[in-house]
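The complex is shown incomplete by one protein chain, all other protein chains being positioned as in the whole.
Presenting subunit A:
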Amino acid sequence: MFRKLPDPACATVAVTVDGQAMRVATHETAASAALLAAMGATRTSPVNGEPRAPFCMMGVCYDCLMVIDGVPSRQACLVPVRDGMRIERQAGARALAFGSAETADV
């Protein structure tokens, strides 16, 4: 879908996208890294399982919700990459981790 314009001076970090190791520019977001990995669907709809992927890239549509470093339902387009970041496809509704206040949405 997308390719990077050559930018040799650009510093990179190591991330994994659905288990696939890759180096991406330090200024990528988890969503742009997922687009570069050409993984297609980045989540499935919790309502009917339909495949979805980033749509607006500006924090509005919530279609880029992914599991990032183990935390579900992060807006991938708003999360800057970090060295060692794990970016994973999210399947349906994220699980509620009882006992962990971090993952319970209101």
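Please note the rule applied: contacts are C-beta pairs under 8 Å (C-beta built on N, C-alpha and C of every residue); 3 or more make two chains touch, one makes a residue touch a chain; residues count from 1.
We adopt the following convention: contacts and distances are computed from a predicted model.
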item	value
Per UniProt record, name of the chain withheld from view ["Methionine biosynthesis protein MetW", "NADPH-dependent 2,4-dienoyl-CoA reductase/sulfur reductase-like enzyme", "Cytochrome ubiquinol oxidase subunit I" or "ABC transporter substrate-binding protein"]	"NADPH-dependent 2,4-dienoyl-CoA reductase/sulfur reductase-like enzyme"
From A:M22, A:A37, A:A53 or A:A91, residue that would touch the chain that is not displayed	A:A53
Subunit A, residues in touch with the chain not shown (by the definition above)	1-7, 25, 27-29, 32, 35-36, 40-42, 45, 47-48, 50-63, 65, 73-74, 78, 80, 100-106
